[in-house]
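Omission of a single protein chain aside, the complex is shown with its protein chains in their original locations.
The first chain written gets the first letter, and so on, giving A, B and C; residue counts start at 1 in each chain.
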Amino acid sequence: MAPEMRFFSDNAAAACPEALAALSEANRLDTAYDGDEWSQRLNSAFSALFERDVEAFWVSTGTAANSLALAALCPPHGSIVCHREAHIQNDECGAPEFYTGGAKLLIGEGEGAKLTPATVEALLATIRPDVHQVQPAVLSITNASEYGCVYTPAETEALGDLAKKRGLRFHLDGARFANAVASLGCTPADLSWRAGVDALSFGFTKNGALAAEALILFDPALGAATHYRRKRGGHLLSKGRYLAAQILAMLEGDVWLRNARAANDSATRLASAAGAERLLFPVEANEVFVRVSVEEAAALRTRGFDFYDWGPGEARFVTSWDSDPAEVDALAAAIRAL
Amino acid sequence: MAPEMRFFSDNAAAACPEALAALSEANRLDTAYDGDEWSQRLNSAFSALFERDVEAFWVSTGTAANSLALAALCPPHGSIVCHREAHIQNDECGAPEFYTGGAKLLIGEGEGAKLTPATVEALLATIRPDVHQVQPAVLSITNASEYGCVYTPAETEALGDLAKKRGLRFHLDGARFANAVASLGCTPADLSWRAGVDALSFGFTKNGALAAEALILFDPALGAATHYRRKRGGHLLSKGRYLAAQILAMLEGDVWLRNARAANDSATRLASAAGAERLLFPVEANEVFVRVSVEEAAALRTRGFDFYDWGPGEARFVTSWDSDPAEVDALAAAIRAL
Amino acid sequence: MAPEMRFFSDNAAAACPEALAALSEANRLDTAYDGDEWSQRLNSAFSALFERDVEAFWVSTGTAANSLALAALCPPHGSIVCHREAHIQNDECGAPEFYTGGAKLLIGEGEGAKLTPATVEALLATIRPDVHQVQPAVLSITNASEYGCVYTPAETEALGDLAKKRGLRFHLDGARFANAVASLGCTPADLSWRAGVDALSFGFTKNGALAAEALILFDPALGAATHYRRKRGGHLLSKGRYLAAQILAMLEGDVWLRNARAANDSATRLASAAGAERLLFPVEANEVFVRVSVEEAAALRTRGFDFYDWGPGEARFVTSWDSDPAEVDALAAAIRAL
Partner (left out) sequence: MAPEMRFFSDNAAAACPEALAALSEANRLDTAYDGDEWSQRLNSAFSALFERDVEAFWVSTGTAANSLALAALCPPHGSIVCHREAHIQNDECGAPEFYTGGAKLLIGEGEGAKLTPATVEALLATIRPDVHQVQPAVLSITNASEYGCVYTPAETEALGDLAKKRGLRFHLDGARFANAVASLGCTPADLSWRAGVDALSFGFTKNGALAAEALILFDPALGAATHYRRKRGGHLLSKGRYLAAQILAMLEGDVWLRNARAANDSATRLASAAGAERLLFPVEANEVFVRVSVEEAAALRTRGFDFYDWGPGEARFVTSWDSDPAEVDALAAAIRAL
C-alpha cells in the first residue's frame, strides 16, 4: 500500500495553478532561445524584485543553477567553501566539479547545516597559500539550509564581509530562498546582494513550479560567459518560454511568497506539535527534523505518513506549498501523541 | 510589425494538445527523480516501439541528449566523426567537448549534410594510428539531416557496418528522427539499432513537446554511467514526470508520427511549389531550402513570411506539426509566383 | 645566511652518480617517443622486478604518475578514497580532479597518515548508493606514508581485499615506495600486485634521480588509454630516453634499494637520538617528526639545521640518499642535547 500522506520532500509536489496556467498562456509560437517575450521580461522582473539591475537565467534544475553559478565564480584550480551537508557537496553527483573543470569543495561543519565566519576562518586556515594547494575562491551557503534553518541578513552579511576580506566570491544556493525570505520577513535584496552575494540560485521547483530555477547574477561581469556555459551545458532550451513563463507567473502577485509561507506555516504547526525537546534543529522554514524511536517511526508510517529516515532515531518531514491542512493536522496530532 | 506567418524553425512552435494535457495529468505528487509512474514506464514504452529492450532517459534539450550519448561512447582522447553541418559541431557551443572531457570532432563533408561510407573512410584515412593523434571513436550522423535529407535504413546500415569494421561506436542525432521515420515509412528499429546505432537522441521538442527529448541506449553497458552523467550535468529533474509524461503522451496513439507527417506534408507542398530548380536539396522531411534572390526574399518578407537566410541567395523554410495549412498554401503560392 | 645542513625534504637532493651517468650514456641520437632502446627496456626491467608482466610509463613528476593512474582507475563521476594527509589531496593542486575530469576525493583519517579497513569502511558507509552522490571507485594509499610510516604487505593486502570486495580499484602512491620496500625487507611484488594493487606510482626523484617517476600498471587493460592520456597531459617526452635511462640505471644493481636504505638509516639514527617520547610517529622510512618547543626549534636552526615546521611544536626532518653522515650525526647530537 502506497503511503497516503507524504512528507517526504517538497521536490515532488504538484505545480501550483499559476505555474500550470502559465504554460497554456505561453503555448504559442514565439522566438526560440531567450528571444520570446517571457524570457525577455525575466531580467526586469527580477531587477524589480531585487531593487537593482540583475541578470537572470532560467534553467531546469537547481543543480544546473548552482553549477553554472559556481563555474562563473571559481576557476578550475580553486576551491569552494561549503558545509558538509551542502547540496552541492552531497546531492549533485559532482556537478560543481564537472562545471568548474575540476575545482575542489572545502568542507566545513556547523550547527543546522550553517557556516559561520568562525568555521569558515578555521577552514581557510588549513590551506597553505602556495601553488601546491587549491586555493579557496568561493564561499557557498544554502538559505534556507539543508536542515531548514535560515541565515538572517546580518548573518549573511557577516559571511559576505568575510568573503570580501578574504578574496572569495559569494554564492547562495537558494533552492528554498523563498522559504527563507518568507520566514525572515526581509527583502530578497537584504538576503542577497546587500549582504554581499554575487550569484544566487533562486529555486522555484520546490516552491510550486513544474521545473524552473532562476540563476541571478549580481555582478554584471559574470553574465557574458554564463550565456555560453548554459548553452554548452545543454541548459538553454529552445522553448525556454515555458520556464520563463512559470517563473514570471510566480513572481506576479507574490505567488512565490504565498507558496513559501504556506509551506513554512505547515512546518511550524508540526514543530509546535513535536515540541522543542524532540526537534533536532529550530524550524525556520519548511523542514522539520524530529527525534523518534524506531517504534515511533514505524507507528507513524502505519498511520499512513511517509517521510525520510534521516539517521538513527531521526526523521525528516518536509512540507510544501500544497500540504493538505488536514494531513498536516493529522500528522501534528500523531506526533503530539507519540 | 512582427511577422505573422513564421517558417523560421520548428523549435519554437506551440506544444501539441496531448503534450500539454499530459502535464495536467502528471500534476500530482509522485516520487521524485525517475521514481514516478511516468518515468518508470519510459523504458518499456520505448522497448515496445523499438521491438527490443532499450534504456531510455528523458532530458530537456537535444544538446543534453546528444552530449550524454557522445560522452557514453567517446573517451576524452577520442574523436567523433560528423558532418560539417552537424548540430553537434555547429550549434551546441562545444557541449560535446564539454561532456566528453575534451574529445575532438572530426569534420566531414557531403551533399545534403549527409555522410557516406566513402567520405567517412576518407576522413579516417587522414588520421595516423599513433598516440600523437586523437583516434576516431564515434561516428555521428543526423537523421533527418540538418538540410532536411534522410538516411534510408540501407544507408544507415552501410555506415553502421563501416563503424563496426573500424571500431567506432555509432550515434544518431534524431532531433528530427520522427520526420525521418515518417518520411521513409520504415520502423524506428530499422533506422536505428538494426542498422548498428548504439545511441539515439530521439527528439520530441521540435515535434510538439514543450521540452522533452529521449536518449535511447541500445547497448545495455552504457546505461549505468549515463545515470551519473545525467545527474552530474544537471539534467535529472526532480519532477521529471512532466517530461516523461509528455513523451509517453506522444508515443501513445502514434502522436509523434502524426505530428511528423503533418510537418513533412507541409514541407512537401512548399517543395512542389518551389520546383526542383529552386530546391537546394531534395525535401525529404520538414525543411525546405530554396534559391531566392535578395529581392525575392524581401518580397516574401513583405508579405508576412518569416524565415532564415541560409546563405547568399538561399532561404530556409521549416514547417512544423502545427503549420497552418492556410499559411502553408499562402507561402506555396507566393513561392510559386516568384 | 643560508642554512648549511638541510633536512627540509628529499625532493631537492642531488642526483646519484648512476642517474647522472645514465644521461651521458643516453646522449646520442635515438628514436623519439618511447621508441628508443632505454624506453623499450622499461617494461621488461620492471616485469623482472615485479616477477610478472607489467606495463611501465616514465613521467617527470609524481603528480603526473598519480594523476594518470587515477584517471585510468576512476571515472569522472567517481570518488577516490584517500587519507586527509595524502599527497593527492594536499599537495597536487587538484591534479587528480583535473586528470579524472572532476572526480572527488573522499577523505579519511588515521594514525600516521595511514588508512585501515575500518576507517575505509566507515567512509564508504557515509555514501548513499544512489545517483545523487559520487560513488567510490578507487582506494588510494601512500607507502611509505606522508608521515614516514609503512604499510606492511599484510596491511596492504587487507586493504586490497576490502577494495576488491567493495568494487574499488587500488592505487598506491609510491613516491617513497623504495623506502617502504627497504624498510620492510619484502619484495616489490608483496607490497603491490600481490596485495591487490592495480596501479603504482613508483618514485625515483626523491630517491636519487634528477626527475623520473615510473607509473606501473598491473592490469593490462589499463595500458592502452594511458598512452593517450600521457601524451594528452604533455607527459610524453620526445627524448624520454633520458628519463628511462635514469630509471634503468637505478634498477640495475639495486641502486634504488641502496639509496633508500641509506636514507632510512639516517632517519633511524635521528629517531634514536630523539627518543620515543619526542617522536610523533614511528620512524619507518626516511622522515622523522619530532616534538620540539619553539625555543628548541630556534636553537636547532641557529646551529645551521634547516627543516620544516610541521605544526605548533612539531618539526619534520627528512633524510635522503645522500644525507651527509657527519650532518646526520651532528643533528642527532643536537636533538639528543635538547
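Keep in mind that, in the parts below, a contact is a pair of C-beta atoms (placed from the backbone, for glycine too) under 8 Å apart; a residue touches a chain by one contact, two chains touch by 3 or more.
Because the structure is a prediction, the values reported are computed rather than measured.
From the options A:Leu236, A:Ala315 or A:Ala334, the residue with contact to the unseen chain in the full assembly is A:Leu236.
Checked against the full complex, the candidates C:Asn11, C:Ser44, C:Ser272 or C:Ser293 give a single residue touching the omitted chain, namely C:Asn11. If you put the hidden chain back, the residue from B:Ala15, B:Ala103 or B:Leu191 that touches it is B:Ala103. The residue from C:Asp30, C:Asp161, C:Asp265 or C:Glu314 that touches the chain not shown here is C:Asp30.
By the touch definition given at the top, chain B reaches the unshown chain through residues 76-77, 79, 90-94, 97-98, 100-105, 131-134. The chain not displayed touches chain C at residues 6, 8-9, 11-15, 20, 23-24, 27-32, 36, 59-61, 63-64, 67, 92-95, 98-99, 205-206, 210-211, 228, 231-240, 242-243, 322.
The chain not shown here touches chain A at positions 33, 75-77, 101-102, 131-132, 134-135, 225, 227-232, 236.
As a working rule, only the chains that are shown with their structure count from here on.
Using the mean of the Cα atoms as each chain's centre, the chain most removed from chain C is B. The mean-CA centres of chain A and chain C are about 42 angstrom from one another, to the nearest whole unit.
Centre-to-centre spacing of chain A and chain B amounts to 34 Å, using the average Cα coordinate of each chain.
One simple way to say how far apart two chains are is to compare their mean CA positions; for chain B and chain C this gives 50 Å. The set of chain C residues touching two or more other chains comprises 76-77, 101-102, 131-132, 134.
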